[in-house]
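Note that one protein chain of the assembly has been removed; the remaining protein chains are unaltered in position.
Moving on, here comes chain A:
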Amino acid sequence: MRIRAALTATVLAATAALAGCAGDSSPLPVTPDRPQADAVTPAPAPDGTKPAPPACNPRASLRPTGSLPEPGDMPAGSYMATIQERGRLVLGTSQDTLLFSSRNPFTGEIEGFDVDMGRQIAEAIFGDPDKIQIKVIGYDKRVSSAVDGSVDIVADTMTANCERWVDVNFSSIYYEAGQKVLVSKSSKAKSIADLGGKKICSAAGSTSFDNIGKEKSKPIAVARPAFGDCLVAFQRNEVDGISTDDTILAGMAAQDPYAKVIGDKFTQEPYAIAMNKEHPEFARFVNAVLERNRANGTWKKTYEKWLGDFGQAPPPPKAQYR
């Protein structure tokens, strides 16, 4: 639960501004702490003021070197050794994205596909997947948290793109998602093209939010602190739909029998783990872990555990390196 994440957002905005992160959407002119008043914010225009990031292949990460070190025996001087010494890996994620990282109301634990990604890294470092500390961060803090070192890795349905590559290192891609839109069962819309002038919600600081503004049909983008807040707004008829990655929408539709996901993917959202740019050896290490888990079936098992209801596990995304 991100109680008053808004306040957090405001207070921490200064920190984020300091870091000057291109990847976090620029501070949104919304006040999510006043749920009634924040309603409508036009998404930034495609020709916004942000300078275009250098062209890149966002899927291409740093190539792993050699074989994985034994758990509990990280090479001296590496960032993995620092983590090992600390005794736990700090994972930054959210707690309201069902299936990827959400709080299990029965146990109070945060769990999901993203969390398991983090646990697999922890296992590779310590030999124990439980040596992990979960820190919940706002969507608009995903880049800055990796940059300021408050978390070791961010696995939070985070799209690798060139803009964010400026500030952080991404791992190789661990999941291929794409943006869709969720509407009420009674809606006649077939895709986002039919939703011109309707209020569509997304999390502040997510790429999905920016994408809504880029749509030709001109829906009205509405920002909320987190996707869970979007579903609340949808159920209270404050917005007409929610648009973000198909995976997140699937988790929402699973909670609301009066909602449906429509249309095809209209964007490509390759998910990767974000890390601090100063530790390339850590990115190589993480990629080696992902590489191994693709090969030995761990990835498939994780997919089936969380996303099995949506059908057969596809082949894992192929790693690309620079």
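Keep this in mind: a contact is a pair of C-beta atoms (placed from the backbone, for glycine too) under 8 Å apart; a residue touches a chain by one contact, two chains touch by 3 or more; residues count from 1.
The working rule: contacts and distances are computed from a predicted model.
Selecting from "Fe-S cluster assembly protein SufB", "Anti-sigma regulatory factor", "Modulator of DNA gyrase" or "Secreted protein", the unshown chain of this assembly corresponds to "Secreted protein" (UniProt protein name). Only one of A:Gly108, A:Gly197 or A:Pro315 touches the absent chain when the whole complex is considered: A:Gly108. Between the chain not shown and the residues A:Ile212, A:Leu231 or A:Leu249, the one that touches is A:Leu231.
The residue touching the chain not shown here, chosen from A:Met74, A:Ile137 or A:Val239, is A:Ile137. Within the complete assembly, residues 1-8, 11-12, 33-35, 87-88, 90, 95-96, 98, 102-110, 133-138, 150, 226, 228-229, 231-232, 235, 252, 255-256 of chain A touch the chain that is not shown.
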